[in-house]
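Of the protein chains in this complex, all but one are displayed in their positions.
Letters A and B name the chains as they come in the text, with residue numbers starting at 1 for each one.
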Amino acid sequence: MRDDRNKWPSPVLNDATRGDATRGEPTSAETETVSGLNITLSRIKLQRQVWVSGTSALQRFKCHSWPSITPGFKQAQAYSVCLRRDRVLLVNGTLMKDGWDAQLDLAITEVSDSYYVFKLVGENSLAVLRRGTEISLTTPSASAMRKLFGYDVVLYRTAEIEFCLHIDRANAESFWAHLVESIDNLA
Amino acid sequence: MHMSRTHAGVQVNTDACFNFEFDGKTLQGCEGDTIASALLANGVVVIGRGFKYHRPRGVWGSWTEEPNAIVQVTLNKRTLPNCLATTTLLETGMQVKSVNAFPSAAFDIKGGLNLLRRWLGAGFYYKTFMWPNWHLFEPMIRKMAGLGAVSEQCFDDYVSDQLHETCDVLVVGAGPAGLVAARTAAEAGESVWLVDDHHTLGATHFYHEFIEGVAARSWIATQLTAIIAAGATVYSSTTAFGIYDHQLVGLMQLQGFAQAPRLIRLRASRIILATGAIDRPLLFRNNDLPGIFSQSAALDYLSNYGVSVGKRVGLASVHNADQVHDVFAKHAIEVVALNPQDEALSAIGRKQIQSVNTSTARESVDALVVCGGLTPTIHLWSHQQGGLRWQKNIHAFVPNREQAPAGLFVVGAAAGIYTLEDALSDAVHVAIGRASTPNLAAVSIPMPSAKTQNRDSQWIDVQHDVTVKDVDVAVQENYASVEHVKRYTTLGMAVDQGKTSNMLGLAALADKQKVSIPEVGITTFRPPFVPVPLVTYGGQHTHLHSKPPKRLVLEPTHRALNAALCEYGGWLRPGWYGDGRMDEHVQQEVLMTREQAGILDASALGKIEVMGPDARNFLNFVYYNRLDNLQPGHIRYGFMLTEGGSVYDDGVVWCMDEHRFLVSCSSSHVAGVEQLLESWRQDGNNPNQIYVHNATSQWATITVTGPKALDIVNALPLPIELNMAEFKHMRFLEATYQNHTLRIARVSFSGEISFELSVPTTQALMLWNDLLRIGKPLQAGPLGLEAMSVMRAEKGYIIVGKDTDGETMPHDLGFTGPRANKTAAFVGDRSLHTKTAQSSSRRQWVGFTVPKDQPMIPVGAHLVNGGDKPKSIGVVTSSYFSPTLQQPIALGLLEAGALRLGEQVSVWHMGQQSRAKVVSPCFYDVSGARLHAG
Partner (left out) sequence: MQQFPCPFCGERDEREFHFLAEAGKERPNTTVSIDDETWARYLYKQRNEKGEVQEIWMHLTCREVFLLKRHSVTMAVSESVSLRQGC
C-alpha cells in the first residue's frame, strides 16, 4: 500500500473528546470558525442527537422540514427535524434507550457522535449552499436530507438567514473544505 | 508597424494603450481590444497556418465563429494554448504566439506541404497511415498537427467556482431581439436573466444606424437601463454553452485570462434564444487567403474597434451589400463591388490577398469582405432536439416552432427573422408567452454554389483544410450520409465545430449528390457551443477534493504514532507504524501480534442496526447464511449475495435481542450494504416492520488481538471480568466503561483470540490510550492494516473484492451449507443452482506455496494449464511473505482447485513461468486451537 500520510493534510476539525454534559463540560461551545463576505461558518456542538424511526415518528414529534425555521435551536431546547417518511432526528431531547421500542413501535439509535454540526450565518449563506446543490427557499421539501457537494447532509433553517448542517463525521473534513472554498469564491 | 484606427470604436479606449508581443515583435493595443482586433490594427494579417497543408491563415471572423485564429498566449508566466484571438481580451504584456507554424506564422518551413496537397485529400489519414501501423506515424503527425504546445505548467489555482440558480426566463443574446425580449419579460414581473458571451453588452449590433427611430447605441443603452431597472440579472462574458435535460442551461462565466471560468447551472422555466446568425463564407478559388473577412466581422472591427480591414476593399456579398457599402464609404474606405455569383471570382496573393479576379477584370485590393448568406445560430435549440425546417427564400434551416422542446423559444435572426421590425415585434410576443407567426418571407438571400473549376482550392473548413474537392471525393467513394462525410473529410470537426463550414459542406454534398440540402440533412449539434475547460464541469471536485477518503477520529493519534496512512476501501487508515521500509514494520507487527498482542483501529467496520418485528426474517432473507436461529448475544459470520449469486460482502451479524440485530459489514461496503438493505426492505418486505439505522460513525472500534488480548482487556476499568470458558468465540456482551457503553465482541480476523471493543466515537481516544498504556509492558502495541492483512491470509480468510470477483459464489469459497440446506428464500438462492453454478470447473479458493528460497508469487499472476498455448485456469489474488511460517504464501482462485490439493501448477506472469504447489488456503492454526482457546 502507498503511504499517503503526506498527501492528506492533518484534519482541521479534530475532536477526540466531546464535552460531556454529565461531567459539567461545555457542550455547545463554538470551536472552529471561518468568516467571509457577509457570512460566518462555525462548528457547533449539540447536546444529543437521536434517530427515531417508525410509522408514527413524524406525528409524534413536531417535525421541521425545509425551509421552516426551527425555533428550538436558538434556545438550545429540544427540537426535531424530518429526515425520511418514517424517520426524525431528535436534537437535545431526553435520553432514550437504543433499540426497538415494542410499546411505541419505534426504532431508536443515538447518533450524537455520528455527526459534525456546522452553522452558517449571514446574507450569503444561501449563495454558499447554492454552490453545493440546487436549492431555494421557495422550493419546500418534506425532508431536511440533501446532497450538498455530493455529501449527504441534514440541512435546516434556524433563523431568517441562519442554517444548520449535520454531516457524517467521516466526511466532515472534506465537506468543511468545500464550504470554506465556497466562502472564498463569494463575490 | 503602427496603429491604424479609423476612429475610436465604442469598445476600445484609445487613450489607454499598452504593449504586447506577437511572435516576438512588440506591438501596441488598447483597452477593450481582442487579440485579433489589436493584430489587425497593427496590420498583422497572417496569424497562423492551416492544420494539414500549413497554408497561411488570417482572421476571418470577429467572435466565436472564427475558424483560424488560434494562438498561444503567455501572461504573468501563465501559458495557455488554444486561445481564440477573436474572443480573448488583450491585456498588457501578453506574449502571443502563432501555432501550427514554425518558426513563425509569416515564415513556416512546413509550408511546403501545400505543394503536396494533391496527395493529402479526403480520408488521407485513414488511407495512408493504416499500413502497417498507425502508431508508427502518430508521433510525426502529432508533432506536425498540434494546435500549440501543451504547457508543462500546472495551475493549482485553476479551479472553477460553480453555482446553481433558477429563474423564470433566460434570454441568451443581447442583440436587439434579446434586449426587447428580456425587457418585456422583466417588466411583466418575471425573474429574468439576460446573458451574452461578449465582453460588452449590446456590442453585437452594427447593421443599423437607427432602431425604432433612435440612434442604435442609445436605443441599446435605454433597453439595458430598463432591463436592470425591472430587476433582471444581466451578465456579459457569459456563454450559454449547452441546454440539458429539464431546462438546465450551462453558463460559463469568464473570469479573466488563465483563470478558471465559473459554471452556473441555471434552471429556467423558459429559455429564449436570441443568438443571432453567423455569416457564411463564399466558395471561390483561394477563398482561404489571409485578408478575406466575413462581412459581419469587417463591420464589427470597424464599428466596435475602429479598425478597418483595408483601404481598398472588395465586397462580395449576398446580403445587405448596399448597407455595408454605405458604412464603408462613410469611413472613407474604397469599396470594389463584386458579384458573389461570378463563376470566375478568385483571390490572388501569396501570404495575403493582393487582388481579385472576376470574369471582367482584375482588381487589386488589400482586403476582401464576403458574405455567402446567413446561418441562424441554432446550436442550443438543437441540443434539445428542437425541430428544424428548411426556409427556402433564405436558404437556411430555421427552428420549427411547432416542434419546440419544452420551455424553449427562439427569436430574432436565430429564428430566421432578418428584418428588424419583424424581429422586435415577434420578440415582444414570445417574451410574454403569446403565439407569434413571424414573416420569414420578407427577405431573400441566394446561396451561391461552389465554382465548377479549381475545386481543390475552394476551402470549406479552413482550419481542417477541407475543400470542395474533398467532399467530391467522399461522394465518389460512396460516402452518402452527411454524418459519414463529416467524419471522413473531418469537415466541421475543427475547434469552431463547423460554425462557418457546416452549411457549406451540406451544400457541396447536396450539389455533388444532385439533391436538395434538406434531403442531405444536417449533422447533430451537441454541447458545448464553445470549448469549455474540463475543470469547469468538475468545479471544486478536483485535486484533494476529487475522491477524498473518510477520516478516522483517531487520525491525529495515529499520526503522532508515526503511522503510514493509506487508503483502504475509501478510508484513510494506518497501514503500519513507523518510517522507512514497510516490510520490516509489517513483519514486526505480525510477530508482535502472534506472540503478544496487537491493537488495531477498526472503527471503519460497518455498524448497521436492523430493528423491528420482521428484522430477523428480513436478515435471514438478505443473508446467505441462516440467521433465523441466531441467539441473543451470539454472532455469526455470513455472506451477502447479489441476486446473481455472487458474493457481494462478508461480515458478521450480531443478535442484540429478538428485534434488534447489528450488521457488521466490511468497511468498504457500508454504503452499498445499507442501500441494499433499504431497497429490499421497501421492495418486497413490509417496511413498517423493519428499520435500518446505519450507525457506523457513532461507534469507534478498537480490536485487541493476540495471546495477551484477554489480559489487556481485563486490565481495563470494567465492572466485569472476561472468562474465556463462558465468553466463547463469536459471542458479544455489553459493559460500562467510564460511564459509556462498551460493546465487546469476540470475533477474529487474525486467527488469534480477538476482542472488538466499541465505544461512542468521541470516547475512542480514551480507550485507545488506555489499551496502549496497558499493552506496553506486555510488549503489545499498535497494529496496522498491512500486518492484519498478512495474518488473515495466513489463516486463509478472504477479502471480498480482492480475493473474489463478480463470479465467485459462496460454494467456491467452501461455504456450501446454506446452498444445500437452507429452506427459506434468500437473495441469490436460485442463481446458486444454475448450470454454471454447478459446473465442475468453477474457480475455487485455494492456497499456493513455493519452496522457501524462491521469490513470492506476484498478485495477478495467472495459473495456466500446460501445452504450447497456455490457457488461464485461475489467478493469484493475495501473496505475502509469511513472517509466522517464514516462507512465501499465496491465495487465489483455481479451476476445480479443491480437487487439486497437493498438485503442482504452472504460474504465468509477464511471460515468465514458474511452479507452485496447490494447498489448502489455511496455513496457520488449522485446528483452530488458538482461535477457540478458552
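The criterion applied here is as follows: a residue touches a chain if its C-beta (ideal position, glycine included) is under 8 Å from a C-beta of that chain, and two chains touch if they have at least 3 such contacts.
Predicted model, so just to flag it, every value in this text is computed and none were measured.
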| item | value |
| --- | --- |
| Which of B:Glu343, B:Glu421, B:Glu519 or B:Glu643 contacts the chain that the document leaves out | B:Glu643 |
| Residue, one of B:Ser218, B:Ser364 or B:Ser679, that touches the chain absent here | B:Ser679 |
| Which residue of B:Val515, B:Ala824 or B:Leu901 touches the chain not shown here | B:Ala824 |
| Sites on chain A contacted by the missing partner chain, in the whole complex | 83-85, 133-134, 139-143, 145-147, 150, 152 |
| Hidden partner interface residues of chain B, rising order | 244-246, 248, 265, 267, 406, 643-644, 675, 678-679, 682-684, 687-688, 823-826, 829-831, 834-835 |
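Methods note: only the chains that are shown with their structure count from here on.
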| item | value |
| --- | --- |
| Distance from chain B to chain A - Cα centre to Cα centre, in angstrom | 31 |
| List of chain A residues in touch with chain B within their complex | 1-5, 7-8, 10-11, 14-18, 20, 22, 51, 53-55, 86-87, 99-100, 102, 107, 109-115, 127, 130-131, 133-136, 149-150, 168-174, 177-178, 181-182, 185 |
| Complex contact set, residues of chain B against chain A | 159, 161-166, 262, 265, 267, 540-541, 544-545, 548-557, 559, 563-568, 571-572, 575, 582, 609, 611-613, 615, 656-657, 659-660, 687-688, 691, 693, 695-699, 739, 760-766, 785-786 |
